[in-house]
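In this view, the complex is presented without one of its protein chains, the others remaining in place.
Chain naming follows the written order as A and B, and within any one chain the residues start at number 1.
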Amino acid sequence: MQNPANPPRAGSLLSDPKARAWLFQVIAVIAVVAFGWYLFQNTQHNLQQRGILSGFQFLSNSAGFGISQHLIDYAESDSYGRVFVIGLLNTLLVSVIGIVLATLLGFVLGIARLSPNWLVRKLATVYIETFRNIPPLLQIFFWYFAVLLPLPGPRQSLGLGDAFFLNNRGLYMPAPTLDGGFWPFLVAVVLALSAIGVLARAVRRRREATGQGFPLLLTALALLVLLPGLSVLLFGKPFVWSVPQLQGFNFRGGWVVIPELIALTLALTVYTAAFIAENVRAGIQAINHGQTEAARSLGLPPGKTLRLVIVPQALRVIIPPLTSQYLNLAKNSSLAAGIGYPDMVSLFAGTVLNQTGQAIEVIAITMSVYLAISISISILMNVYNKRVALIER
Amino acid sequence: MKMAKTTLAVLGTAVLLGASAMAQAGATLDSVKKKGYLQCGISDGLPGFSYADEKGNYLGIDVDVCRAVAAALFGDASKVKYSPLTAKERFTALQSGEVDVLSRNSTWTSSRDAAMGLNFVGVTYYDGQGFLVNKKLGVKSAKELDGATVCIQAGTTTELNLADYFRANGLKYTPITYDTSDESAKSLESGRCDVLTSDQSQLYAQRIKLAAPDEYVVLPEVISKEPLAPAVRQGDEEWFDIVRWSLFALINAEELGVTSKNVEETAKTTKNPDIGRLLGTEGEFGKDLKLPKDWVVQIVKQVGNYGEVFDRNVGAGSPLKIERGLNALWNKGGLQYAPPVR
Partner (left out) sequence: MLTHTFKPDQPPPRTSVGIVAWLRANLFSGWFNTLLTLFALYLVWLLLPPLLNWAVLDADWQGSTRADCSGEGACWVFIKARFGQFMYGFYPPELRWRVDLTVLLAIVGAAPLFVRRMPRKAAYGLAFLLVYPLLAFWLLHGGLGLTPVPTSRWGGLMLTLVIAAVGIAGALPLGVLLALGRRSKMPAIKVLCVTFIEFWRGVPLITVLFMSSVMLPLFLPEQVTIDKLLRALIGVILFQSAYVAEVVRGGLQAIPKGQYEAAAAMGLGYWRTMGLVILPQAMKLVIPGLVNTFIALFKDTSLVIIIGLFDLLNSIKQATSDPAWLGMATEGYVFAALVFWIFCFGMSRYSQRLERRLDTGHKR
């Protein structure tokens, strides 16, 4: 009820916080939409005026150029769409390898940073302070132009036996090709793995029920060796190894890891590991020292203390910053363009963009892909985070 | 209250922006004249065509084309600002209006002409794709390159020609694609690739950048036609004509024997009606193009004629020492031919 002695003023709607909030939001949304529309109109006008094609039909056109590394089959007559998939796979490849290696190296360094050993501690500190303060692009250039390219050429390769060769064309190694015994071998491996799985669950249940242990690791190893070994004896070799051989200009046969991939992976690993190490150190230091003391007084040796008591708890602190390091690594893989690794940015946002001239479509697709990768990593890590999070009982 | 004010201010700015935008819409010529300089897209460093010397001055054939246009427009060849562009940036930069002319050793092809919203004005240099290899490999012909690793620059027609050539000849190859020519050259030098492929003119230019140029040879095969041409945006005929005729003026001047040394003298004394028309002493041909009467005089005086430009940048007077070949005038056995001014 309005007080008649105090009639509503004209500005009352504006002084009502709720109405004001509404008004403000509506205006903001209108402004954003108008701005977007304005840009859209300009673009539309510019494209038409200049006779630039638009739309996504180009994805089915034939690409017509070669690619140095493709994880799926590719020929020059394939479409730009397939080139896109190849670029995406190459980006994912380097991101996944980088994430795995950087995590391993980062954990080792982070723990080394807290080592009771003075020398180890100092070395880890020097490593971390050196590599995290140098731009990743510079590190990529360094590994590529200053380390890998000056390696000897194919004819003077550094060899390990007659199977592995390292030269400035990459790392060559034997590649398995399927032979008669492959399917039995595969079945044997699957059998061994499932047996280990079943056994592991049984062992855990028994430990929880009775506290008795079981040499699981040894048994698992034995299973993994024995079963496939039996299959090889009975049915013959699963693989034939194709060994790289110098032929003409290059090595032929076997697998090759191109130096662009090596340089990129090395640089990303070395750079990101320095950050992960700091996260790991912070995570471990966040754990109350009483935990270590308790574990030690229970008689656990230092290694086990770390593995069974400290790290599982530290993970809760480590995982959120770890996620953003993973995101950074995936995004930094786009620096591949600097050294000619055919990733998403250099292949699709580079070559394809230039052959078709459809900058807007190509950049939009590229950005969406990175957004999708970022969101997927976030979601995966959040799921994992939930699993390790403290469950209050 | 304050929030509303802020929003209003933002909206107001947007409206103002829109209004000023409408006022600014107009032809390229007007905007260039208003700016007082020509914005020219060139390469990111290719000796002979466009590169910066130690002091940051740009030199090369492509640069001289830009200077010729500026000389025609303003009577001052130095009124050019250069945007060094990588191969992948170049067309977008032209389309988007970042540069007024793209003079960056770009090959004239139908798809670029039609689908990318570009217009190529005329050919500055007739080129063809070739191969540069280390002598040590003992390769005499491109046909022997089966299984080779090949360095190329991303987003060029060479990338496509290379694939076509190897496919047509049933040869296998591994392409290594770099963003800039410097990287490809470094890579060839280190032996990451066996052979570097590019337009032949570029191969000569890149060869002199190597530590030991004599150890490398250009193979005899020319596997494609690469007419290198400056380009402008589609839909502005007036501007297109100015750039096109600035190029033709260079070629016509050479054909008529007008050089940077004799141009002023010739303009005063010539009895030849062809030269008179070219140099603006007869007729009003500059006016048709919306250029000053003495536009060609300015071009030739400040930039030289096509022959001088070629010689100074890539020919006998330069470290590259490329023969005129296809780029000789039509009456001397080459392909350079410009329609007459009349």
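Quick note on the criterion: contacts are C-beta pairs under 8 Å (C-beta built on N, C-alpha and C of every residue); 3 or more make two chains touch, one makes a residue touch a chain.
None of the values given here were measured: they were computed from a predicted structure.
Novice: As a test of the contact rule: which chains in view would the missing one touch?
Specialist: Those shown chains that the absent chain touches are A, B.
Novice: Going by the contact rule already stated, which one of B:Ser50, B:Thr86, B:Asn252 or B:Ser318 would touch the omitted chain in the full complex?
Specialist: B:Thr86
Novice: So which of A:Thr103, A:Asn250, A:Asn332 or A:Gln355 would be touching the chain we can't see?
Specialist: Residue touching the chain left out of view: A:Asn332.
Novice: Based on the whole complex, identify which of A:Ile134, A:Ala175 or A:Val257 touches the chain you can't see.
Specialist: A:Ile134
Novice: Give the residue, chosen from A:Val29, A:Val190 or A:Leu221, that touches the chain omitted from the document.
Specialist: A:Val29
Novice: Considering the whole complex, not just the chains shown, which residues of chain B touch the missing one?
Specialist: 2-3, 18, 21-22, 24-26, 31, 39, 44-45, 52, 54-56, 81-86, 89, 92-93, 95-98, 179, 182, 185-186, 189, 208-211
Novice: Could you list which residues of chain A touch the chain missing from the display?
Specialist: The missing chain touches chain A at positions 21, 24-26, 28-29, 32, 39, 42-43, 45-47, 49, 115-120, 123, 129-130, 132-139, 141-142, 145-146, 327, 331-332, 334-335, 337-338, 345, 349, 359-360, 363, 366-367, 370-371, 374-375.
Heads up, the rule we're going with is that only the chains that are shown with their structure count from here on.
Novice: Using mean CA coordinates as chain centres, what's the chain A-chain B distance in Å?
Specialist: Their C-alpha centroids are separated by 42 Å.
Novice: For chain A, which residues are in contact with chain B within the complex?
Specialist: 14, 20, 23-24, 27-28, 30-31, 34-35, 38, 42, 46-47, 49-53, 64-68, 76, 145, 149-150, 153, 168-169, 247-250, 252, 259-260, 337-340, 342, 346, 350-351, 353-357, 359
Novice: State the interface residues of chain B toward chain A in the complex, per the touch definition above.
Specialist: Touching chain A: residues 1, 3-4, 7-8, 10-11, 14, 17-18, 21, 87-88, 90-92, 95-97, 112, 114-117, 137, 145-149, 154-156, 159-160, 162-164, 166-167, 173-179, 183, 186-187, 190-192, 194, 233-235 of chain B.
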